[in-house]
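Note that one protein chain of the assembly has been removed; the remaining protein chains are unaltered in position.
Think of it as A, B and C in the order they're written, each chain with its own count starting at 1.
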Amino acid sequence: MTTGTVTEEFKELDSVVVRFSGDSGDGMQLTGTQFTNASAIAGNDISTFPDFPAEIRAPAGTLAGVSGFQVNLSSHEIFTPGDSTDVLVAMNPAALAANLPDLKDDCILIVNEDAFSRANLKKAGFAENPLEDGSLERFRVFSIGLTNLNRLALEDIEGLTQKEIDRTKNFFALGLICWMYDRPAEPTLEWINKKFGKSPQLVEANTRALKAGLHFGETTETFQLRFRIKAAKLKDGIYRKITGNEALAMGLVTAGKLADKPIFYGSYPITPASDILHNLAALRHFGVRTFQAEDEIAAMGATVGAAFGGAFAVTASSGPGVALKSEALNLGLALELPMVLIDVQRGGPSTGLPTKTEQSDLLMALFGRNGEAPLPVLAACSPGDCFNTAIEAFRFAVRASCPVMLLSDGYLGNSSEPWQIPDPSKMEPIKVEHPTQVEGEEFLPYARDPETGGRPWAIPGTKGLEHRVGGLGKAPLTGNVSYRPEHHQQMIQDRQAKIDKLTDIIPDQTVRGPESGDLLVMGWGSTYGAIRAAVSRCQAEGYSVASTQLRYICPLPKNLEELMGRYKKVLIPEMNCGQLAFYLRGKLGVEVESLQQVTGRPFKIETIQEAIRELIGKGA
Amino acid sequence: MTTGTVTEEFKELDSVVVRFSGDSGDGMQLTGTQFTNASAIAGNDISTFPDFPAEIRAPAGTLAGVSGFQVNLSSHEIFTPGDSTDVLVAMNPAALAANLPDLKDDCILIVNEDAFSRANLKKAGFAENPLEDGSLERFRVFSIGLTNLNRLALEDIEGLTQKEIDRTKNFFALGLICWMYDRPAEPTLEWINKKFGKSPQLVEANTRALKAGLHFGETTETFQLRFRIKAAKLKDGIYRKITGNEALAMGLVTAGKLADKPIFYGSYPITPASDILHNLAALRHFGVRTFQAEDEIAAMGATVGAAFGGAFAVTASSGPGVALKSEALNLGLALELPMVLIDVQRGGPSTGLPTKTEQSDLLMALFGRNGEAPLPVLAACSPGDCFNTAIEAFRFAVRASCPVMLLSDGYLGNSSEPWQIPDPSKMEPIKVEHPTQVEGEEFLPYARDPETGGRPWAIPGTKGLEHRVGGLGKAPLTGNVSYRPEHHQQMIQDRQAKIDKLTDIIPDQTVRGPESGDLLVMGWGSTYGAIRAAVSRCQAEGYSVASTQLRYICPLPKNLEELMGRYKKVLIPEMNCGQLAFYLRGKLGVEVESLQQVTGRPFKIETIQEAIRELIGKGA
Amino acid sequence: MTSATQNGTAKLTRKDFASDQDVRWCPGCGDYAILAQMQKMLPELDLPKENIVFVSGIGCSSRFPYYMNTYGIHSIHGRAPTLASGLKLANPDLKVFVITGDGDALSIGGNHLMHVLRRNIDVTVVLFNNRIYGLTKGQFSPTSLTGHVTKSSPLGSIEQPLNPLSVALAAEATFVARSIDVETKHLQETLLAAAQHKGASFVEVLQNCNIFNDGAWHHVTKKENKHNLLFLEAGKALRFGEENEKQLKVEGLGLSVVEGSEKDELIFDPTEPSGALAYALSRMTFPEFPVPVGIFRQVKKPTYEQGMESQVQQAQKKKGQGELLDLYLSSDIWKVGGDGKVPEDREALKKEICG
Partner (left out) sequence: MTSATQNGTAKLTRKDFASDQDVRWCPGCGDYAILAQMQKMLPELDLPKENIVFVSGIGCSSRFPYYMNTYGIHSIHGRAPTLASGLKLANPDLKVFVITGDGDALSIGGNHLMHVLRRNIDVTVVLFNNRIYGLTKGQFSPTSLTGHVTKSSPLGSIEQPLNPLSVALAAEATFVARSIDVETKHLQETLLAAAQHKGASFVEVLQNCNIFNDGAWHHVTKKENKHNLLFLEAGKALRFGEENEKQLKVEGLGLSVVEGSEKDELIFDPTEPSGALAYALSRMTFPEFPVPVGIFRQVKKPTYEQGMESQVQQAQKKKGQGELLDLYLSSDIWKVGGDGKVPEDREALKKEICG
């Protein structure tokens, strides 16, 4: 929290990291989202990080049940939700305990002291009450009886149970924080009206809770300071907030529109990919057909079938589900039909950490299929970038007539950032051609386009092009079953060639920072924000370092090797045990340094900064 | 066919490659096997290569229906079934057509002219009858009316249909070849008695067919020469013929005995792995429980369950099935239980070439799982070596308490070689310890053995050690569910560490040939024979080249990098697009040359020889 | 492509449906007969052949699509119903067949079979039941009898077989039937009825694998054993036997065999909603009972595609054809630059975005 000049009663800040934390039942995700919306509308750059437990409702008051939502607000461009917390709202002792390691030294701590009962302290693992034993001295603690204050504020509303009343206390907290940061209450009030419209009592209750919070800040003298964060200088335009999963859903629908193709989405629910299904299921009026399959194999099979039928077919899952799809995906590869598979990665192996983020499915995406089975692999690097990557995935799939793997992760999927609403009419259409019968010409389903290496996408219903495809070895051109050695070798080469030919439309990899120098920090996927921020800080410190984020993992951009060669060292931070590093070494034979973290959490900027300093040498 | 001195009427040969080829219904596999057995018993070194069509019975007379069995017999040690054919028995035009490209120039061609009808010629794609148009001039053609000769020989046996009679003509051919190569008829006669014992007519028919063939050679003057191949100088001992799949089955049972553990084998049939199931299913008296599951996932799941129950649990499959097992295998990894998964690789991707061989599942074996999921990967390099590798796989699994991947392939699985019968009492036992309750001590299911990194294998039924395991993130020691970042990182490191610790028991990689020099040819799996033969031929030609075969792919032997560094170049021939080459580059950062062949067929010695010459430079 | 009749063009014939690929089953295999009846039946549907798709899994039976001159997918083991589902949802105008074997459909693919049936997706599933894994050369299958000695059960199978019809009925299938490879006419009629059914239809065809399980159905396919068949016909009594002298009667809630006259006849009705009789019939095992063939169940229910398409239409009626900009704007928005005020008017807003 960089402190600035004081205007009136407001202290001006560059940016602030606020974290709402409480029991899963406390509505912290909602509170954080509302505060984020209000801040976005106020013009700040934002970046959020929701962090919820794996259980639906872990036992109240336990560490396992803590649900957090972190938002970074800034008057300049930011790329991560922030390394550590400036303001923590802790609804109970467990929330406090869970977040203590991440708090800055003069962090503002707003604590619901009503929840600091003996029982709750014990569940959180506190021997003593930290509000009393002095252990929080280095923070600016505001201990408030939120529950009771809120009860008082709502006491005369009829027809509400105690439980219902208490459930609104998050809005009290929200009101208080909105007051502190001078955020407008209107968006939240509107939301309350929309959400609870059918129950006047609940509208009243939540409205009152919010206002009570605002007024509490206003009227008590507990808080000496209020803060303001100026609007960020984002590019002119209309903005909304977007999560990676929303962006994927919208990107897919957009790809369909750009190709004049209906979207078929076959999927089986799994955290953290399910929201794509939820988002798309609500878009029937876009002609989107969502199919909740009986499992991931069925989802993949249906996707292949729909692709054969001529739809823009997509499926998505997370680690365990993607593993299950492997065999049917490979059929899609052998049939050479366009389709997209999205992996919203989570902590592995096995069931692992369903609600935590990781980048450890990269090698599975590249190699997790039997036989020589190359597929394009793309990685989105920010929530908004998921939108573009979804469109690009279909562009690639159509061009190379093959499934495309799109990698996202739990962090991208759930966190949000401002997104400038684009003009659909300016987007490049995706050209799809379906052949029709040419009189007197034999139809050759595996004849290849010399430019792209793709094969014709002839769809059922087209007269004269009846043909059969399958997963067995094939003869070139006809696609008839063939076990001949030279046919097998040829088909394997052809399939590799069309993937390689995608480099013709892959832009050269570029860097942020010097075109050559001591160090290039290269990432892929959601490490983008942390890497970019860390590198620009190090640049400011005088280090000769540039950053670059790989979107095209297979095939790699043509200039990548040359680019990497321009730096003395290349550092690859990954939320895995060095999978991209291994891949690039194997593929290009280059030397790279690997920075690995597998904790279920995104990188802190600081961690990468440290690694940069270390690698270049302290005395840059 | 190296010609030697003529003794009596016999010409002595070093080695000969005989190929029996006909319709799938013609019994060529059987004929080849019998001839091989007779030759093995005569003391030759042998190496066989069965090559059958994907269809059960493709339409008679077509190329698709050709079934072949090649055997290489030798008076010295050999390692492959031979690059090209010295003697071809062709039962019909399709068989001739299919094999023409592989015939040596003065190849002896024994052709069933009765099958060279217009219709059959057409099905085989011959415009003219090759027996008449001079196109076979460079071969030594013996065109014999096999069908009719055989009918004549059997005509007075009562109660046989024409079809049944014709079905014995393979034995006529076998008899003829046995005569030519001076092979004893007894083993085959014994076999006939055992096989057809219940039907005296069939015993009579097959016996007569065999003898008719022998006598035909004896009495007609068609054949001017007979050949002899001296016994090979194999190590003293008792021998049998063994295929890779037989060796795996016997190796698994042996592993069980060495550990005093029952074998549980859960599997779903798939070519070319099914024979392991068939072999094991007949071994109930060894306490082997085979479970034919409803699919590969169930087979893997049952294997994990049986491992938890304390059995030596194994599953096997081929490419598509191994892909399906990925998720459940990963559970086995997370539970940290010993078990073995065998992949008998076949041509991919997708259904691919079920009856052809390939090595293209290596990267899937290494990386085809979500999350950071390292497992030991071993590769057997010859049919007999499958036996040792199966035992070693369990040794590793028990030590590191994890699933072990064992790679074989269709070529290893089906081809055979002589195998010296070992003395079970001289084999090193596999030490398995199951903990029991220690009074007053808390049982920690994920406490690690400091030497091996493995965890205790506590099995149900053990009082006081009741505990729960699962696929979610865990705390060290207790194994209780934990989402804590440091626990996750710790468990990932611990699992990697125990794999790495296996290098403590992995022998240093050794070479055949000079300890340093121009070139090291490194292979893995079934390329062993071709590489060894090619390298020793090149050594004879004066090249500075050594060979080595990797059995331990993950983890790699400690000295591997150093070893590779001792040669100017390293060549890796693989039946894939360079997967091991990629892996070694990525893992060790070394430069390697990759020789790739993906045709569904094993390497020819010649192909590797060529590559060696090319790499070192013609003028070695 | 809504109309599926071939107006004005000549009716197709059996030959039109034969592809140029050599048929590669073993000589004598029951699959040939099924192929022939399918090719003979299809012209009756009066559909352009480009609107027909055969989807199969893996197995001898699953080679079927290669021999049909229609669109086709030879997919992977057990998953054909999933491909068919996606295909049919992507293009509801197609006539989609699923060709499968007892291993393909009931072993690895059992779950997909259940789900395509319960969803009532309008596909016709034809299961070739030879009680063996043919393609992998003779292991027991989920329909093999207990005690069956095969390559993988040298001491005899210890499994209870599944009954494909019971499974299909329990999976809520709206059309369930059984026929036999050698009963050519019956087979053709059954396939036709199945193909004409709107919704998921399921046909078990008893098929002989003369290589690995010869004679599995001899008790009903040999001439002298025909009397063991019971031909189910809507509105007819459940009679069978050499002279049609036997009939089935309800006992408790099971069935029993009696000889008898016409009174008290149990009249068969495949449209009966509960399907209880159909299920009871499916439970009958030889030799205690005859082997019923024909249509066991035939009821009308909305198909999955209809549900899907009507949701699409209703959504479009309510919200209009989706517009991308509306989608992007379906959340709180704000403006950066200019006066910082988001135009209230939708058109103005769009103009601002699209310039």
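By our rule, a contact is a pair of C-beta atoms (placed from the backbone, for glycine too) under 8 Å apart; a residue touches a chain by one contact, two chains touch by 3 or more.
Computed from a predicted model, the values in this text were never measured in an experiment.
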Fill in: Where the missing chain makes contact, among the chains that are shown
A, B, C
Worksheet entry | Residue of C:L135, C:L169 or C:V257 touching the missing chain in the full complex | C:L169
Worksheet item: So which of C:E159, C:E233 or C:E265 would be touching the chain we can't see?
Response: C:E159
Worksheet, complete the sentence: Residue positions on chain A contacting the omitted chain are 55-60, 62, 64-65, 268-271, 274, 277-278, 281-282, 284, 290, 292, 294-296, 320, 350-351
Worksheet entry | Sites on chain C contacted by the missing partner chain, in the whole complex | 107-111, 114-115, 118-120, 142, 155-156, 158-163, 166-167, 169-172, 250, 252-255, 266, 269, 272-277, 279-280, 283, 301-302, 304, 307-308, 311, 314-315
Worksheet item: Which residues does chain B use to touch the chain missing from this display?
Response: 37, 40-43, 187, 231-242, 250, 253-254, 257, 262, 264, 266, 283-287, 289, 291, 293-295, 297-311, 313, 327-328, 331, 335, 421-426, 459-472, 480-481
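Operating definition for what follows: only the chains that are shown with their structure count from here on.
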Worksheet entry | Touching two or more other chains - residues of chain C | 58, 76
Response to the item:
Multi-chain contacts in chain B, i.e. residues touching at least two other chains, fall at 64, 320, 350-351
